[in-house]
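Report on the structure given below.
Taken from a larger complex, these chains appear in their original positions, while the remainder are omitted.
Going by the order they are written in, the chains are A, B and C; count residues from 1 in each one.
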Amino acid sequence: MNEPLDVLAVMAHPDDTELLCGGALIKSADRGRRTGAVDLSGGERGTRGSAEVRHREAERAAEVLGLSVRRGAGLPDAGIENDDESRTVVAGIIRELRPRVVVTHWPRGRHPDHRRAARLVYDACFLAGLTNFPAPGEAHRPSKVVHAAAYREDAGNPTFVVDVTDQMERKLEALGCYESQFEGKSQAGEVFPGGDRTLFDQIRAWCAACGSRIRAAYGEPFWTRETVEIEDLAELEVSTF
Amino acid sequence: MNEPLDVLAVMAHPDDTELLCGGALIKSADRGRRTGAVDLSGGERGTRGSAEVRHREAERAAEVLGLSVRRGAGLPDAGIENDDESRTVVAGIIRELRPRVVVTHWPRGRHPDHRRAARLVYDACFLAGLTNFPAPGEAHRPSKVVHAAAYREDAGNPTFVVDVTDQMERKLEALGCYESQFEGKSQAGEVFPGGDRTLFDQIRAWCAACGSRIRAAYGEPFWTRETVEIEDLAELEVSTF
Amino acid sequence: MNEPLDVLAVMAHPDDTELLCGGALIKSADRGRRTGAVDLSGGERGTRGSAEVRHREAERAAEVLGLSVRRGAGLPDAGIENDDESRTVVAGIIRELRPRVVVTHWPRGRHPDHRRAARLVYDACFLAGLTNFPAPGEAHRPSKVVHAAAYREDAGNPTFVVDVTDQMERKLEALGCYESQFEGKSQAGEVFPGGDRTLFDQIRAWCAACGSRIRAAYGEPFWTRETVEIEDLAELEVSTF
């Protein structure tokens, strides 16, 4: 049986992981965690870059992120559905990789695939833990499903932010591996344009605004259904004033 | 100059501290933190128990809580105002006790004193940090103002919960010191009645429901304006399912 | 034609009815109403207990609840879908049982079946009332669809609470019929654990916290899209202070 993963991102398209939680994944890896990524589709319907090109790019990016494993799930780009078949596929991968924390999309999204992926992943994580659910492998249920809220205009206040100041350059380096997608663009995935600002400058601006929530240079925001536990009031860090 | 405090509760009446954040204060003390409490008024307009009686009760409760300091601010019971004079009094105490984290009421409240105390304490914490603010002592601004959301029907989801399972009996023991107030009652402070259930059983039920948010036996909920920082996705504890 | 039902619970799995609205159903029956329950699936994919065992348990529980009718809908456990076929099945049952008020799950849920059931039931109630909708039976549309919000951490304030103080023991007795499911457990359905507390103690704690919203010992919370009508301001019961 595989060594379990500490954190696994399951996103709709190659590059979504880097855009939405690349910094937090690098940070976990920096701290010795086993991390991974699953790209639900190969991005084969995108206007730029073939699926093969995107695949090679994803592999290079995986190295920058320090992932222990990166996997495609083979679901159709621009056609992800939260149906029984897809849930079985994803539950099988969850059972194989055995992550403790799963990160996926925010439940709403610009791209229909993002919205569906958010629910598909949540459902598959639950179902993977049912002994009698007919997916391959042995029952495993991740302890947590976390939703990446980066760039979402409608996400309200995040449940928490991860300081990615020391990971910011590598996050952008990982994104830079997707030359076929981002060359000369000012928007991608959930990143809306900010006038003519380049995509990378736009990402910097958003992560900066988000980092400010925890009084740090750069941050990535996340949302969870469940409440945060704090061990001790005296350990709280982010200043009120 | 005094040794600074790690956590200071500033509440409207004696016993509010115990009701709202007694468990979290005991927990901080258990971990070696210096904790304190300020009772803004002496509770002299309450129907039961003179101010002296409540004062003695508060001192006994302070021992159970393990407080390093407990102080009255001398503001009028059932007449707390967020005015310049009161802000100067509270800012002076803040400057003297030099807390890093201040806990106070939720910004709304059943008792008008609670609502006003929440704002008075927030404002005084800010103003205490202005060098030119004319309160006694040297400028000091707490790093955080935290609001205790326990028992509030309108508080929505808390920002975080502190597990007080191991502190629950001592929390109730501290409340038991206020015999004059609670003898035979089914409600107090923000605690609404649950039929004829005794006050202590009612508190147990609420802390149990709240603890369940972090999958623990008993919890106390808190709210902050500012976002929570989480160091590493892999360290998140509370289960989603 | 069947005598119409006053209240009908339509839930995903046997025992969901008892967990979520058992007290309110008993109360309606106590007042002479005709009540019923539909279990959309037989719970056959649960780790414990066969579908037959759960069926017998459901029948015993139905007696304790005082139901006039209990019915399975034969949808697949861990695979409930809100599709045309399922809507036709449920609409057919609605037309046959002719309920005035239907109770179902909260629109979000821990178990994917719960989320889907909430929408499936809402849709089927609407469609059952269209003369030309091709389900068996004569058009019937329930007057109300009510969602049970018990144990939901994300449900916000309920639209209303039903006092189930006098029904609490029977609610737990009905749950006790599901020995195969609950023996030695600390969580089930939407009930999250509260440390090691037993499932029944956990339910008591939640219903107690909820009852306190209407100043009663135990309560079950519900949510409706539509606004509540109150006949006369002078008849309002729950105290503000």
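What we mean here is this: a contact is a pair of C-beta atoms (placed from the backbone, for glycine too) under 8 Å apart; a residue touches a chain by one contact, two chains touch by 3 or more.
Everything quoted here is computed from the prediction, not taken from an experiment.
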Checklist outcome for this item: For this file the homomeric complex, of which 3 subunits appear, totals 6
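We take it that only the chains that are shown with their structure count from here on.
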Checklist entry - Shared touching chains for chain B and chain C? => result A
Next on the checklist: If I superpose chain A onto chain C using their CA atoms, what angle of rotation comes out, to the nearest 5 degrees?
Outcome noted: 120
Checklist outcome for this item: Separation of the C-alpha centres, chain A versus chain B, in whole Å, is 38
Checklist outcome for this item: Between chain A and chain C, the Cα-mean centres are separated in Å by 36
Checklist entry - Mind pulling the chain C residues that touch 2 or more other chains? => result 110, 153-154
Checklist entry - What residues of chain A sit close enough to touch chain C in their complex? => result 83-84, 122-123, 126-127, 130-133, 225-227
Next on the checklist: Applying the document's contact rule, which stretches of chain B touch chain C when the two form their complex?
Outcome noted: 110, 153-154, 156-157, 165, 192-197, 202, 204-206, 208-213, 215-218, 241
Item to check | Sites on chain A touched by chain B in the complex | outcome: 6-7, 21, 24-25, 27-28, 31, 33, 100-101, 103, 125-126, 129, 141-146, 157-163, 213-214, 216, 221-222, 224-234, 236-241
